[in-house]
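In this view, the complex is presented without one of its protein chains, the others remaining in place.
Each chain gets a letter, A and B, in the order it is written, and its residues are counted from 1.
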Amino acid sequence: MSIPLGHYLILSGILFAIGLCGALTRKNAIIVLIAIEVMFNAGILNLIAFWHYKQFAVLTAQMFAIFAISIAAAESAVGLALVIAIYRHYRSVDVEEMKSLKG
Amino acid sequence: MNAAFWIISAITLVGAVLAVTLRNLVHCVLSLILFFLGLAAHYFLLRADFIAAVQILIYVGAVAVLILFTIMLTRNVTGTEGPREVLGGKWWAGAFIAAVLAVLLCWAVRGDKIAAALSAGDKAKSSVVEIGKILIADWIVPFEAMAVLLTAALIGAVVIALEEIRRRP
Partner (left out) sequence: MKRLNAQRSTLNVRRSTFNELKERMEHLQQLARQQWLIPFFPLLAAAIQSLLKREQRKVSAGLAIGALSLSCFVALRAFWGTMGGGHGGEHHEVERAIWNFTWLKYGDNGSLDMGFILDPLTAGMAAMVAFVGLMIFINATGYMAEDENFTRFFCFMSLFAAAMLGLVVANNLLLFFICWELVGLCSYLLIGFWHFKPSASAAMKKAFITTRIGDIGFFLGVLTLYWQTGTLNLYDHGRGALEQADKLAQIGGWWIFSMAGLIAVLLFFGAMGKSAQFPLHVWLPDAMEGPTPVSALIHAATMVAAGVFMVGRMFPLFTAGAVGGSTPALDFMMWIGCFTAVFSATIAVGQFDIKRVLAYSTCSQLGYMVMALGAGGLVAGQFHLLTHAFFKALLFLGAGSVIIGTHHEQDMRKMGGLRKYMPITFACYMVGMLALSGVPPFAGFFSKDEVLLVTYHRSKLAWGLATFAAFLTAFYMTRQICMVFFGKWRGGEREQEHEKEHEEKHEHEEDGHGHGDHEPHEIPWNMWMPIAVLSVFAVVLGFFATPFIGGNLFHRYVAPEEHMPEGGTGTVMVLSIAVGALGILFGYLIYGRKPMEHADEPDPLAKPLGGLFTCLNRKWYIDELYEATIIRLTMACGVLFRLIDELVIDGILHTIVWLTKVISQFFHWVGDEFFINGGFDTACESVRDSGGLLSRLQNGRVQNYFRVLSIGAAVLLVLYFLKLNP
C-alpha cells in the first residue's frame, strides 16, 4: 500500500526518458509524434501523482491535467496534419530528408 | 495495492518501450494504446477518476485514432524496413542523452524528503461535480480559451491537410 511518491516520480522520469529516446532516435516522423505523446503523458502522470500525495484537497492539479490533455490533443492533431502535408510534398515522412531549412 | 502499482507500471513501461521501438507503425500505435491504458489505470490508482476517464476518452479514443488515420494516409513508408532505416543518423547520441536525462531525474528524486511522502489513501477524492463546479466558476477563462484553442487547432489542421487535396487536378 505504501508507495512513496518517489516511485511515481521515478516512473514518470523513466517514461519521459523513453519518450525522449524515441523522439531523438527514430527516423519516422509519426513515431516522433508518438514519442512526444509519451513524454506528454509522463508529465501528466507526474502532475497527478503530486496531486494525490500533496495537494489532494484542492483540485487545481486536475484542472491542469484536463487542460494539458486537451492541448496535447489539439497539438497532435495539428502535428499530424503537418505530417500529412509534408508527406504530400516530400512523398516521405523521413525526418532526415526534411532539411531544406538548412542554414 | 503495492502489487497493483508494480504490475501496472510494468505494463506502462512495456507499452512505452514498444511504442518507440517497433518497426511496424501500426504495432507502434497499438502499443501506444496499451501505454495509454496503463496510465489510465495509474490514474485510477491515484484516485483521479475523472482524469482517468478523460485519458481514455481523448487519448485512446481520439489521438490514437488520429495517428492511425495519418499512418493510413502516408502509407507507402510502412513495410519491412531494416534497423538501419528505422533509426536515424547518429542515433546513439539521442539514446545517450535520454539515458543521461533518465539518470539525472532518478538521481534527483533520491534522497528528497518530498519524495518520501506516503499515499493519501482514501482522503484523495475527486468528484466530477466538484470539477464541474470549479471549471465553470474559477477556471472559466482557461475553459473559454481552451475552446478557442481547439477551434483554432481544428481549423488549422483542416487547412493544412486540406490544401494539398485541393491542388490535385
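Note that contacts are C-beta pairs under 8 Å (C-beta built on N, C-alpha and C of every residue); 3 or more make two chains touch, one makes a residue touch a chain.
Not measured: the values here are computed from a predicted model.
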Which residue of A:Leu11, A:Leu24 or A:Ala61 touches the chain not shown here: A:Leu24
Selected from B:Trp6, B:Phe69 or B:Trp107 as touching the chain missing from the view: B:Trp107
Residues of subunit B (touch criterion as defined above) contacting the omitted chain: 88, 93-94, 97-98, 100-101, 104-105, 107-108, 111
Residues belonging to subunit A that touch the chain removed from view: 20, 23-24, 32, 95-96, 98-103
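To be clear about the criterion, only the chains that are shown with their structure count from here on.
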Subunit A-facing residues of subunit B, complex: 1-2, 5, 9, 12-13, 16-17, 19-21, 25, 28-29, 32, 35-36, 39, 42-43, 46-48, 50-51, 54-55, 58-59, 62-63, 66-67, 69-71, 73-74, 77, 85-89, 91, 93-95, 97-99, 101-102, 105-106, 109-110, 112, 114-121, 123-126, 130-131, 134-135, 139, 142, 146, 149-150, 153-154, 156-158, 160-161, 163-164
Subunit B-touching residues of subunit A, taken from the complex the two chains share: 1-11, 13-28, 30-31, 33-35, 37-38, 41, 44-45, 48-49, 51-54, 56, 59, 62-63, 65-67, 69-78, 80-85, 87-89, 92-96
